[in-house]
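Take a look at this one; I'll ask things after.
Other chains of the complex are left out, but the ones given are in their true place.
Letters are used for the chains, namely A and B, taken in the order the chains are written, and counting of residues starts over at 1 for each.
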Amino acid sequence: MQEELIKRIREFNKAMDWDQFHSPENLAKSISIEAGELLECFQWSSQFKQEDACEELADVYTYALMMADALGVDINEIALQKLEKTKAKYPEERFRGISTKYNKLEK
Amino acid sequence: MQEELIKRIREFNKAMDWDQFHSPENLAKSISIEAGELLECFQWSSQFKQEDACEELADVYTYALMMADALGVDINEIALQKLEKTKAKYPEERFRGISTKYNKLEK
């Protein structure tokens, strides 16, 4: 289903002639902007409206897919690589059940 | 391949007992934080290092997948719905080739 979504996003951007705006830099800005709108759903409380949160998350996700295109990479592949890197930085025996960042953990 | 990635992310978080930290609110914060790190690749110039950009994009994407899980939704489905909404707000004949926001366009 992700393939179908990516296909439709590409078609839409082509039909709109919007690819000219989608440099990696502009997409990085766009992801930050949409991440801010997603965060706004939780600004004053951890209570939130499901519909609003889903819509803002969809925007972040869509721009992320477009950025992978702009960078010429497969987003699932780079995420798998990063997951392996994260596993190496956070060995289970030291970080299980704690949220401390790997470089902040007391020795 | 996205299914495989999501499966591995879930397994890792379960093994680490990290799901307790992954409330929608905390994930919204995490997406903003990682979006900032992605933006840092472009802070002073549109030039960037491909490897750094990919790694930060992977973080944004991974947290987005985790947030869809926390919200109990299918991320491709909500993105398809949002794409339809965007198409309705941006009719091709008015917005083709321009980057103006729908509510900022001169009449």
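As a convention for this text, a contact is a pair of C-beta atoms (placed from the backbone, for glycine too) under 8 Å apart; a residue touches a chain by one contact, two chains touch by 3 or more.
Source: prediction; values computed, not measured.
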Exercise. With 2 copies present in place, identify the total for the complete complex.
Key: 4
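Following the convention adopted for this analysis, only the chains that are shown with their structure count from here on.
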Practice problem: Quick one: report the Å distance separating chain A from chain B, using the average Cα coordinate of each chain. | Solution: 3
Quiz item: Quick one: in the complex, what on chain B touches chain A?
Solution: 1-2, 4-5, 8-9, 12, 15-18, 20-21, 23-25, 28-29, 31-32, 35-36, 38-39, 41-42, 46, 48, 50, 53-55, 57-62, 64-65, 67-68, 71, 73-83, 85-87, 90, 92, 95-97, 99
